[in-house]
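Written below as structure tokens is the structure these notes are about.
One protein chain is absent from this view; the other protein chains keep their places.
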């Protein structure tokens, strides 16, 4: 019943990066990955959290 | 204990102490919540008492006997005899050790254990009826509840379990001797695992299945390997045969089956095992009093935080639906506990592995080629046949293969289907690869020990890239 990370697609990111995204309230599905093949890294998540246009703060 | 009502309060009430419930309870207690875990039958639930553990014990033991029985070409001469009562007694020891371990772990983490049957009275209260007459009942008031009541075997109409002629898996795992013959109704994973156990123990085993293959749901080339070996063990398969009724016979039981076209067949055996699926346990649980809905099949729908439609009530494990596996129950238990404790946990796993402990084992994780295609990927597939594996040859177990599925574009690993000895273990590496977003190159670039079966995973990944050394790349 909550809006959550992945939409219909898959997110290629380690479990630790996915959890960090929830913690920081980042929609990981919208983060552009800089890792091999477009993998989303922890750094990508942190960077996304610092850019202001991502207001979603779900993720208790 | 006083007959009548004692009201206690708790942060988290966990109903059912199977792998879902006890894991949730322990994890919640670790996160400093006050936790009460109620169990009506036996700590450890189906998995430890009548499921995963007892079946794997009998599988391992009968497999050992069978392999040595077939060991002549390897220079081993033995004529093993199986004493089923002794084997079951050993299995019971294993179960006791684990279930008492679960109790100790719960207590060690500060979980309050309660024996009795829980029934919700309202959204924040449950009544616990203690077993046995005059033992009374008590009320528990909770902030949060976790429903982990599991599942039970489906009874086919006309085939009520009587423990004598018609057995469920639970009774089949507690026999005191090997039946001379057995009809297994249902070729799902439980039916196939137990058919193999009894064939290796010396029963004449017949499997009847309404659908047209063993292990419906698995790909045909996967199940073919298992069926071929099962047939070598003397198991007789009859597909497209739905069990219709049974009668007592001189030898035990005659199971009558019917095809879709209505033609009937009869199968005689000493006993019949019916393993046609499992259904959630929600009866007499008072879910409606708590305001929790169930779906048409009785399962409790949940979101990715394991929450029911009541924000403060969670459901995990078999009662929350497919996949009905112990490790799913445990993972959901973790998430429920952490969410209650305010952690940013979610059921966001990319892949849930599954194993069938047949001969050889099946281990799968993530997507098949067809599923990858359906999901919009262009699948890139690599395989490695076990007969090319040095380790498999030295184990004298060369049936099967490893298949790995990736996305052609990014080469991200999406899934694997493994039929091999230890397939249940081999999927672990692929599971981690999927969760990490690893590519085929990452798997190939990891040095794998020689000689091992895990090299086959690496070789399958290399094969997908056209650079396998131990097979000719097509």
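Residue numbering begins at 1 within each chain, and the chains themselves are lettered A and B in the order written.
In this section, a residue touches a chain if its C-beta (ideal position, glycine included) is under 8 Å from a C-beta of that chain, and two chains touch if they have at least 3 such contacts.
Worth saying up front: this structure is predicted, and the values here are computed from it rather than measured.
Visitor: Sort through B:79, B:212 or B:261 and give me the one touching the missing partner chain.
Guide: Candidates B:79, B:212 or B:261; residue touching the omitted chain: B:79.
Visitor: For the chain left out of this view, which of B:351, B:367, B:404 or B:440 touches it?
Guide: That would be B:351, which touches the missing chain.
Visitor: Just to verify: which one of B:38, B:330, B:404 or B:440 makes contact with the chain not shown?
Guide: Once the missing chain is taken into account, the touching residue is B:330.
Visitor: Tell me which of B:67, B:165, B:271 or B:305 is the one touching the absent chain.
Guide: From the options B:67, B:165, B:271 or B:305, the contact with the absent chain belongs to B:67.
Visitor: Need a quick check: the contact residues on subunit A for the chain that isn't drawn.
Guide: 14-16, 18-19
Visitor: Write the list of subunit B residues that the hidden chain touches.
Guide: 19, 23, 26-27, 30, 47-48, 52-53, 56-57, 59-61, 64-65, 67-68, 71-90, 94, 97-98, 101, 105, 108-109, 325-328, 330-331, 334, 349, 351-355, 363, 388, 390-391, 393-396, 422, 424-429, 431-433, 435-436, 438, 442-443, 445-455, 457, 466-467, 469-473
Simple rule for what comes next: only the chains that are shown with their structure count from here on.
Visitor: For subunit A and subunit B, what's the span in angstrom between their mean Cα positions?
Guide: Taking the average C-alpha coordinate of subunit A and of subunit B, the gap between them is 32 Å.
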